[in-house]
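Omission of a single protein chain aside, the complex is shown with its protein chains in their original locations.
Think of it as A, B and C in the order they're written, each chain with its own count starting at 1.
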Amino acid sequence: MKKILISLLLFVFAFSAYAMAGDLYFGLSAPLTGDYAQYGEVFKKGVELALEEFNEKGGLNGTKIKLIAMDSKGDPKEAANIAQKFVMDKRIIAEIGDFTSTCCLAAAPIYQRAGLVQLSPTSSHPDFTKQGDYMFRNIVTQEAEGPYIAAYAYKDLGKKRAAVIYIQNDWGIVAKDNFIKGFKKLGGTIVAEEKFNPGTKDYTNILTKIKGKNPDIIYIAMMYSEAALLAKQMKKLGMDVPLIGTGALYSPKLIELGGDAVEGLYCTSSFYPYSDNPVVKSFVEKYKAKYGQIPNMFAAQAYDAAGLLLAALKSINGKITRKKVKEALEAIKDYPGVTGLTTFDKNHNVKKQLTKLVVKNGDFVEFKK
Amino acid sequence: MLLKGEKLIKRFGGLLAVDNVDFEVKKGEIFGLIGPNGAGKTTLFNLITGVMEPTAGSIYIDEEEVTKLPPYEIANRGISRTFQEIKLFKALNVEENVMLGMVSNSKIGLLNTILHSGTYKREKRRIEERAYNILEIVGLKHRIGWQAKNLPYGEQRMLEIGRALATSPKILALDEPAAGMNEQESDKLLETINYIRDKMDITIFIIEHDMKVIMSLCDRIMVMDFGQKIAEGKPSEIQNNPLVIEAYLGREE
Amino acid sequence: MFGQQIVNGLALGLTYSLTAIGFTLIFGVLGLINFAHGEVYMMGAFIAFTLVAFLGVNYFVAFLLAIAFSGLMGYFLELIAFRPLRNAIPEATLIATLGVSTFLKEFANIIWGPEVHTINTPFLSSSFALGGIQISVIQIVILIVSVLLMWGLQLILYKTKTGYAIRAISQDMGASYLMGVNVDNTIAMTFVIGSALGGAAGVLMGTYYGAFYPTMGYMPGLKAFVAMVLGGLTSIPGAVIGGIILGISETLAGAYISAGVQDAISFLILILILLFFPQGLSGKKRSA
Partner (left out) sequence: MEKRGFYLYKLIALILLVLGILFPLLVSDQYVIRIINMTFIYIILSMSLNLITGVTGQFHLGHAAFYGVGAYIAALLSVKLHVSFLFAFIAGGIGAGFIGLLIGLPTIRLRDIYLTVTTLGFGEIVRLILLNWVSVTRGPMGIPGIPYPEFFGIKIMSQIDFYYLIFFVLILSVVVLFRITYSRYGDILRAIRENELAAKTLGINTTIYKVTAFVIGALFAGLAGALFAYFSAYISPDSFTFAESINILAMVVIGGLGSMPGAILGAVILALAPEAFRFLAEYRMVVVGLLMLGVILWRHSGLIGEQTAIKFMNMKIGGK
């Protein structure tokens, strides 16, 4: 009887613009191959875990939410192709991704025109959410994180002379600009500002240069895998200056790769796996059970991105449309995610509570004065 | 004087490949260049066609000095040549090889090509007709449409002559055209060379090992040995010149 | 400061040189660019990583096994992507190696995952100061291994029958065949040796940077190509010098201009050198 009813309903909906047949889908556009594949991979893991939990609990009144993951290689053109494919696929009600801001920006006009939510777990490019009202991000912008880290360095750690090393990509530039602005405002001096091109693995020349400037601390705007290499090279050069950086450094991999070279590294993170928060505890346990590793910040960001969308779906009354998903996302207040309580502001950016972390005895611990 | 070389010297490291050679080629004659292997004949050819720059000395075509001009400039002043080691455009057709001798001097430019203008079509037809003419002269009309690399060896040599003819040269410089040809083919070659000189009014400058070809063909002959000119004269004079005989016999064991 | 930068540049340059040796050997014999060399380098590194990290094999033993494995890979690479194309245009071979390279990179991505791995070698990564300049043990090891490999390769090339055959083929393949050289076997041997050298470079570089990942061969492969051209294409010592020049110029450009332009500067130097020495720094003139 129920089946007949559903089929009947489907038959009716098949003629309406946003009719959904059977299960609903999220699209995931992420770099599954190529240079950024390690981040795309955890995106996929985080989202899949969120959906699995949701569906086990009965889904959306019996409707399962599934995932269509596509590989963008970190190439903006591919991300745009994926976007076009997703917006044409009427089963897809929202999109998660991409990892890099360039991919998000290339895809944005397509999602915006078609009216499909693009929720990036990591894009921190200031222009991203300005591309239209269907763009959302679930990561603290560097406008918020930069000054926060600056205060961490200047006030909490008492460092007055900072050197800056950043990766020459959109994220790196915005991150270091905001840190520098915040640090100078507090009265600190920037003694050196060095960049490197993506793909560089040898930082010894810029490190040697910085060594001559005698900074108290080095702010690094880069990902954890690069930071581990950099820390090791510092050690080999006999440099003993503390490092500080953004949530992009928070990953168990940092310690695995960097060993004792990253001991004493400071960073902030919206996600801390050893937090007492029960939501976080349950997430870390399940993630560990499923994938055999502790989640990093990128996995947590993606997990929450999926969680936010699922919460939005649940709040929708009646027929689910792409437009309603967008409106429901805007209406979410204080969603209890593993990366903290989340609310989108009117520009679709988020504010999150950041935790100050430090690497001690081969593990990340909360920084306490 | 159509072609003149004055005190030409070409040095490769310590080796003097061409050593102070003077020569003159008169309009309308068939001028032969002979000498043992390694005498510097091909190097001399390379100098007069601009493939190599002489270390010293000068070259004149029609009283105009052309000494250090690049090969295409020299070609445009009226010397066209063939090579001892065949240098055909192997992937191109027989007729395309011949036409290439004409295109650069035609009105077929890039713009006309793109626009397919009237000039382009007229020139294309003119070139094609002339190419068929030349193929007739060198006896290769039956090979039209063939890729150059698929021709028998002797015909490849004839094709190279045809290609050189297509530039409408004043002087045709042939580097051992009979090499690798059988009796029948070299008879055809002789006939063709005579035709080119007599009917087309083109001066011939020829390097050849085949004495039969040289003696029956040439009006005058120059002999080189160890980079130096050792004799010059009519075939009959050369045949009896003791220096020449020594140069050839002395080299044989 | 300047002294330290020179040491930094030298160390970076040696990493390029090490990769360039195998690359140049293969190019020297066949005159073909092997785009898959960087992936052989990566596979060699991953084999060593797997042996050390998962099977607890001694680092040195793992290093030797990885070299052997890379050599074997070179053999199959030649069999699959080069031998069938020996009479084809060089561009065809290039695209074949590109196909192999793409395949291997993504294959490694699936087997080992895309993330960066590392192995712990506390002794190798320790460093000491020498007159105010910091030098690490692994840098010394790389220097020694590069010299040994270069020396060993020259021994093979100039003292063994295989080496004689390799040199003969690099001069004139057709004539070598007529002179009774077993061309098939010799070319296969060249690939085995060249790829083994590539694998060795991969393991050392993985250890040096403490990073093993599927795309690790891309940049070194590119730089090896450039180093080889700088060194004049077929000269092994030339390639080593080319690599060192590349490393030092990059490091200095990064240190005294900006790290943003360091790669651009190194390519600019390459172009300028080629404009003034169109045959590379130590290259002999090849006939047209």
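Here is the rule we use: contacts are C-beta pairs under 8 Å (C-beta built on N, C-alpha and C of every residue); 3 or more make two chains touch, one makes a residue touch a chain.
Since we're looking at a predicted model, the values are computed, not measured.
Taking every chain of the complex into account, the absent chain touches A, B, C. Only one of the listed residues, A:170, A:226, A:256 or A:304, touches the absent chain: A:170.
Touch with the chain omitted from the figure is made, among B:108, B:134, B:181 or B:218, by B:108. Screening C:78, C:115, C:250 or C:263 for touch with the missing chain picks out C:263. Only one residue in the set A:108, A:222 or A:312 touches the chain that does not appear here, and it is A:108. For chain C, the residues in touch with the chain missing from this view are 33, 35, 80-81, 84-85, 87-92, 94-96, 98-107, 109-110, 222, 225-226, 229, 233, 258, 260-261, 263-264, 267-268, 270-271, 274-275, 278-280, 288. Chain A residues in contact with the hidden partner, per the touch definition given at the top, are 32-34, 37, 41, 69-71, 73-78, 80-82, 84-85, 87-88, 100, 102, 105-106, 108-109, 125, 127, 131, 168-170, 172-173, 197. Seen from chain B, the chain kept out of the figure touches residues 49-51, 70-72, 75-76, 80-81, 83, 87-92, 96-97, 99-101, 103-106, 108-110, 113-114, 116, 124, 127, 132, 147, 163-164, 166-167.
The rule is short, and it goes like this: only the chains that are shown with their structure count from here on.
Chain contact topology: the protein chains form a pattern that is neither a line, a ring, a star nor a complete graph. Ranked by how close its C-alpha mean sits to the mean of all protein C-alpha atoms, the top chain is C. Spacing of chain A relative to chain B, judged by their CA centroids, is 74 angstrom.
One inter-chain figure worth recording: chain B and chain C are separated by 48 Å, centre to centre, where each centre is the mean of the chain's CA atoms. Contacts with at least two other chains are made by no residue of chain C. Of all residues in chain A, only 32-35, 37-38, 40-41, 168, 194-197, 199-202, 204-206, 208-209, 211-212, 225, 228-229, 232, 235-238, 253, 256-257, 259 touch chain C in the complex they form.
For chain C in complex with chain A, the touching residues are 1, 4-5, 8-9, 11-12, 106, 109, 113-118, 120, 125, 127, 129, 134, 136, 209-211, 213-215, 218-219, 250-252, 254-255, 258-260, 262-263.
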